[in-house]
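Next up is a structure, given as structure tokens.
Subset of chains shown; positions unchanged.
By written order: A and B. Residues from 1 in each chain.
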Amino acid sequence: MSVLIKDFKDGDEFVGYYLIKEIEAKQTNNSIPKDFLDIVLADSSGNISAKYWEASKTDIETFFPMCLVKVQGLVQVYREKLQVKVIRIRKTTEQDAVSITDFIRSAPVDANELIPIIEQAIDSLSHNDIKSLVTFCFEKVKDKMQSAPAAKSHHHAYFAGLAYHIVRMLEIGEFICRQRPFLNSDLIKAGIILHDIAKPVEMISEYGMVLDYSNQGKLVGHISMAANWITEAAIILGIDLESNVIMALQHLILSHHNLGEWGSPVQPQLPEAVALHYIDAMDAKLQMVEDMLQTTAESEEWTPVIRGLENKAIYRLKL
Amino acid sequence: MSVLIKDFKDGDEFVGYYLIKEIEAKQTNNSIPKDFLDIVLADSSGNISAKYWEASKTDIETFFPMCLVKVQGLVQVYREKLQVKVIRIRKTTEQDAVSITDFIRSAPVDANELIPIIEQAIDSLSHNDIKSLVTFCFEKVKDKMQSAPAAKSHHHAYFAGLAYHIVRMLEIGEFICRQRPFLNSDLIKAGIILHDIAKPVEMISEYGMVLDYSNQGKLVGHISMAANWITEAAIILGIDLESNVIMALQHLILSHHNLGEWGSPVQPQLPEAVALHYIDAMDAKLQMVEDMLQTTAESEEWTPVIRGLENKAIYRLKL
């Protein structure tokens, strides 16, 4: 069993399996420059910088991002931070019996549990057209939903982060519909499942890490893409494009960012659209806080600043 | 039994008890001007404009705002709106056995039920200093809390509106603490009860209607007033002013408006402060929607615009 990165201490010598998250061939700044590999090693507990000073030309062509490696190394302090000096490194083979999914950050609940919860929520929709429309859109991205993050770095930026975000929002949505029965729970559920449904196509991700935005993601954006999917679904399912149900679902999707400057071309004008925006905000903001606290060393009183929270850090208060 | 104002129809003749919400002596614009009374009658279902053309000098000195009257009148349409032509009017006496509280807008739950719920929440606080501090502040305004609105017109602007807002937020708070156990439920509950605790002193209200802001309300504001109360409570209760518990409660109060331009001198930097802001926002915004739908005639598809919702109206969608 490999030592977790977050448990590394100065002076440790170790052998274990890790993921290469980033790798770059660099040259020392000598008059006769020498190649070395500047690496970021990762596992599910965090990242660490590593240097492989003895890298050969072959090494440089062997290792690349997202590849699993077995490393023998030494943990040292460099400029007040821990860093690994790589002594030996090789790619893993089938015999090592390790899987990339063991080395990445994931939602706290397994994707295989999240998807069925969303499907149950769809199943529970009582309005037939809403159920068909949500099903249509969900099927489009069901496979990607297994792994898609909810954002590049803002919140839920990990494996199955989007599915986890939806499931948690469904919990809040269920509560709020019980508390305020004037809300239509079909619209709340549908809005929650649909609001970010096009994100897996807006962003190109691998193992929960966003590599880039797709061209369509940049030029159309996930909000308008999802609105288009409703149109597409309606035509294919034979639902009247002028019906209130189409108008309502489109409105929920389009308005969920609340303001034009946050990307919504219209502002919430249905009770459920107002609710959807705040359900989304509450889940996203609190998850940012929770994630940041978890990835900040216990010994630190303050987290790094969080862009989505007015660039403020969070304090780990002891009462 | 008096006919409810929201049930008035053109041509109705009626006799019943109503509240004078506003009254002004005016003069007709004739060359020989004549006095009349321009009145706003109210009951728990709404308001209506009324004219008393035959007002005598004595009448002008008899009637004033917040006084209960028995009115014989005629409902007419004037400029596309209903209006009452007063035929006879007199102040009520004890014999009429009517009470002002029957004629005002109130929270949907009785104040006598709301206060004990808040007190139970205080009772359930497990941290002794927090419990003492919250109790101290709550006792300061307990009497006013029976009737205080949460705002002048923004949201929960009615009898016991503030207590109702707190109780509903406690429900959300309880849910969110169950969903996210890393939140300290004592801080969440305390934050909810304290966040607007100084509003009954910031605003001068009668029967749930804000008449004005107090001088202290304008010059110090309810946020800083509540922060001062924590200081006062700590000194009187002998709690260390430099303790984390004092810092935390002050932070929750000071940061709950989230941004400087919304009145918070610091931004949320505790997990519970982030949660508090969104619990407050969700309850306030959804209550605005619910209240506006209820006070808009069923026959109207759209409510009037709501200032607190980006000046948007809400649509009464039929699926």
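Keep in mind that, in the parts below, a residue touches a chain if its C-beta (ideal position, glycine included) is under 8 Å from a C-beta of that chain, and two chains touch if they have at least 3 such contacts.
What you are looking at is a predicted structure, and each value in this text was computed from that prediction instead of being measured.
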item: Total identical subunits in the assembly as filed, 2 in place; value: 6
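Here is the rule we go by: only the chains that are shown with their structure count from here on.
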item: Complex contacts: residues of chain B adjacent to chain A; value: 127, 168, 171-172, 175-176, 179-180, 182-184, 186-187, 244-245, 247-248, 258-259, 267-271, 274-275, 278-279, 281-282, 285-286, 289-290, 293, 309-310, 312-315, 317-319
